[in-house]
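All protein chains but one are shown at their positions in the complex.
Chain naming follows the written order as A, B and C, and within any one chain the residues start at number 1.
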Amino acid sequence: MLNFVNDYSEGAHPQILKRMAETNMEQLPGYGSDKYTASAKQKIREACGCPDADVWLLVGGTQTNQTVIDTITPAYAGVVAATNGHVNVHEAGAIEATGHKVLTVPGHDGKIDAADLERLCADFYADGNHTHMVFPGCVYLSHPTEYGTLYSKAELTAIADVAHKYDMPLFLDGARLGYGLTAEGTDLTLEDIARITDVFYIGGTKVGALFGEAVVFTKHNTPSHFLTQIKQHGALLAKGWLLGLQFDTLFTDGLYTRIAQNANDMAAQIRAALTAKGYLLPHDAPTNQIPVVMDQPTIERLSRDVRMDFMEKYDDTHTVMRICTSWATTQEHTDQLIALL
Amino acid sequence: MLNFVNDYSEGAHPQILKRMAETNMEQLPGYGSDKYTASAKQKIREACGCPDADVWLLVGGTQTNQTVIDTITPAYAGVVAATNGHVNVHEAGAIEATGHKVLTVPGHDGKIDAADLERLCADFYADGNHTHMVFPGCVYLSHPTEYGTLYSKAELTAIADVAHKYDMPLFLDGARLGYGLTAEGTDLTLEDIARITDVFYIGGTKVGALFGEAVVFTKHNTPSHFLTQIKQHGALLAKGWLLGLQFDTLFTDGLYTRIAQNANDMAAQIRAALTAKGYLLPHDAPTNQIPVVMDQPTIERLSRDVRMDFMEKYDDTHTVMRICTSWATTQEHTDQLIALL
Amino acid sequence: MLNFVNDYSEGAHPQILKRMAETNMEQLPGYGSDKYTASAKQKIREACGCPDADVWLLVGGTQTNQTVIDTITPAYAGVVAATNGHVNVHEAGAIEATGHKVLTVPGHDGKIDAADLERLCADFYADGNHTHMVFPGCVYLSHPTEYGTLYSKAELTAIADVAHKYDMPLFLDGARLGYGLTAEGTDLTLEDIARITDVFYIGGTKVGALFGEAVVFTKHNTPSHFLTQIKQHGALLAKGWLLGLQFDTLFTDGLYTRIAQNANDMAAQIRAALTAKGYLLPHDAPTNQIPVVMDQPTIERLSRDVRMDFMEKYDDTHTVMRICTSWATTQEHTDQLIALL
Partner (left out) sequence: MLNFVNDYSEGAHPQILKRMAETNMEQLPGYGSDKYTASAKQKIREACGCPDADVWLLVGGTQTNQTVIDTITPAYAGVVAATNGHVNVHEAGAIEATGHKVLTVPGHDGKIDAADLERLCADFYADGNHTHMVFPGCVYLSHPTEYGTLYSKAELTAIADVAHKYDMPLFLDGARLGYGLTAEGTDLTLEDIARITDVFYIGGTKVGALFGEAVVFTKHNTPSHFLTQIKQHGALLAKGWLLGLQFDTLFTDGLYTRIAQNANDMAAQIRAALTAKGYLLPHDAPTNQIPVVMDQPTIERLSRDVRMDFMEKYDDTHTVMRICTSWATTQEHTDQLIALL
């Protein structure tokens, strides 16, 4: 059975396991105060071109979104996200559980649009009853999005401008950031993201780590006593060096982007084959997630040999399925998949 | 200046103030354990035709929505409401502050539709990822709605059927219930509402009381230790008899419906005048709230003499304004308003 | 049956009901934006000698404590209170419901001690693990306390000094403030309290109002968008002028302190009688609450004619009962009680 269902079906890049084994019996201080975490943070700062960025390593994506959004959003405010945004749909209400409403703008291929954001804010403040409503308090977006699509530098800058105009920090969920940074045609670098956004994270779980998300505050804007707030959210890992080691490895010799590139390369081959065979690709998604429209017979046929993910209904007889490559996808599996399409 | 801006611009029906004055120096036990509260609850039970209903008296609407929804909705679930529903828009995030997401269905003239609710639930449970999402946990609707519209008995029954099919209690916000019960053409009685819904409240603040909302649990479904939960939400009034006295008065000799009828009668005259003068009434709203489309010059002209409320934009040159009568609206003011239209 | 069970057994001072009746049919804007509220706030500012104080009127005590503490305390912090403090024991977990721990120091006659507070804070910051603990984030005390005792100006100043040393606002719960301000021997004026504390409230519910607590922020320290936060806590009264009218009345011609004085006068007579008859008064409580030690036969004998409140066990055969006077206590009832003791 071929597995193209997601990008977190394997463990970690072997280099990570190797370093874990090498350091396994070292006695290290807990909660991220170890030397490997310090090294990882320094390498991330350098990769971001942001020497005074403040970096924190958390375990998982929902946990990171919950902790960051709760701590950067005022109590009287909510987070603005795309209707299809992960925090709005697929986090079991983790944001609301911390007391914040998710305010929505339409998703366009999964992306929010600066004009929609401007409209939401302008309408809000123009409303005579707005003090009885939930203030827009921060902006959440994912890059790549849940549809595999990407913001351009101009788009992200426009969103940041609106966010800042209305005194909202811009938070970028980079659970799959590696795949975005290495996508063909993208004009957004890690340095750009560090400069344009106020806080973002570099996803490890889906890009070669066993687990781990590196949160980067780039504007001297870390919430007060953030370690305590991480702990309060149940998100502080005792053996924090496990996170440090992983990110230190990923940010050594360009491993993070190199393995991300593999996923994009495999995806490009699959997209080309899909197009050649007449499948409809409904979004301009240049990263490792490939939304593709299939009719039911095709889904049934392929499902005998390939695991894919259901995304959403397309019409009464078609479905948008997702084929997903990862840092671990092999050329052999890719060839086998293409042969089956 | 004429005031048709809302239905909570005056104090209370004089009979209420009279009884407050008469009983002012009586020494009464606190927190709703007094005889007036007991009497009010009994009269409400009788009016509902539900002898074993459990009645609780709270102070305000947002407080009541927050307390009821939080206590009837499982921790892993949200409340389903119309997009325009009061709990979704105009309660400053009070629902999310208690940890619950507001899940939305479209508002049709402010009302939710059983088919939309069915679709939301069916899609939810059909989604392979639904355990990562917020369960629909209860249904909220207002009657009359924020647009002054009403559910028919068939509509409300259909919604209750879907709610119960998916194991959700149906909660009816009756902040303006009196105006709904006495509207021309309505086929929903208080007994129907008690029978069809699982919990609802009878609004006092907007129908003749200084303040107060009477929550009625009709299915032996009061949340455990509800008094303690009210207290925990900051919603337990020390001098609870003030609520008891008011509802006892309102439910004596039909005062509640009689004064509500006045608002509807005045509104009917105004609607007739508006129609006669060619104004567009965009919703079939037979209660005391009259949404009416006006162009800017008309709004400016009328605003010199009349306070009305802004509802929403209609198009680039028109606005939906709200003219609102109340239990206290006089024929004289109604005539003056009609003359100005 | 004589009633000395608490200070909220009657309605309101008749002057308040009179003004409510007089203004009942005036059409007023909601949510505290009316002229009576503006007037009340101005009079309170003047009474506090704090012309730029920011005053807000809420309905009840637990609601006020919950709203204020939640909005002035950082997310990573708790509120420090006496072990016996109202927020720690008798508010059904309303503080924790908003996410904050109540950190405790011992109560001495119901009061917290600056030295205990200093020790708690010093120990906290000296603890190498304190970033894994709940920071002390604000200080709560009641004046008078739940035991009817009072802080001296020196005591309150010392507490404020510690609070400010550790960057905590000092919040004074004045649910019974009138009885404190007019107690014999007190050296704390309303102006002192406004100067020493960061936020406090002037209790109406227990001092002559139907309901209402006036929160005063004295250091330009109102939480951002406080009206929205009040609303989010379910604590915003639609007919806000009902609060305004009451406080405007209470702060006209010294009514608030005059009626509070009555309670203290009656209590002084009762304390003198209790002492003369050999009862033990376990606390130096010069206000309207009289804790008194009684054996079981005495309690049973008195309970046939007098309602009192249970406070706590004193020893195996004695109980601390509370006799409580109020603004409404008459000389006649006081004489009758004294005759029974």
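The rule is simple: contacts are C-beta pairs under 8 Å (C-beta built on N, C-alpha and C of every residue); 3 or more make two chains touch, one makes a residue touch a chain.
Just so it is clear, the model here is predicted, and its values are computed rather than measured.
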In the complete assembly, which of A:T104, A:T205, A:N262 or A:T287 touches the absent chain?
-> A:T205
Of the listed residues A:G32, A:G78 or A:G93, which contacts the missing chain in the full complex?
-> A:G93
Which residue from C:A21, C:A38 or C:V89 sits in contact with the chain not drawn here?
-> C:V89
Interface residues of chain C toward the undisplayed chain are 76, 78, 89-93, 96-102, 128-129, 131-134, 310
Which positions on chain B touch the chain that was left off?
-> 70-71, 74-76, 99, 131-133, 135, 224-225, 227-229, 231-232, 236
Identify the residues of chain A touching the omitted chain, counting contacts across the whole complex.
-> 3, 5-6, 8-12, 14, 17, 20-21, 23-30, 59-63, 66-67, 91-94, 97, 205-206, 210-211, 228-229, 231-239, 242, 328
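FYI, only the chains that are shown with their structure count from here on.
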Does the chain B and chain C pair touch with the same residues on each side or with different residues, judged by whether over half of the numbers are shared?
-> same
Among the chains, which one keeps its Cα centre farthest from the Cα centre of chain C?
-> A
Between chain A and chain C, what's the gap in Å when you average each chain's C-alpha atoms?
-> 50
Residue numbers in chain C touching two or more further chains are 228-229, 231-232, 236
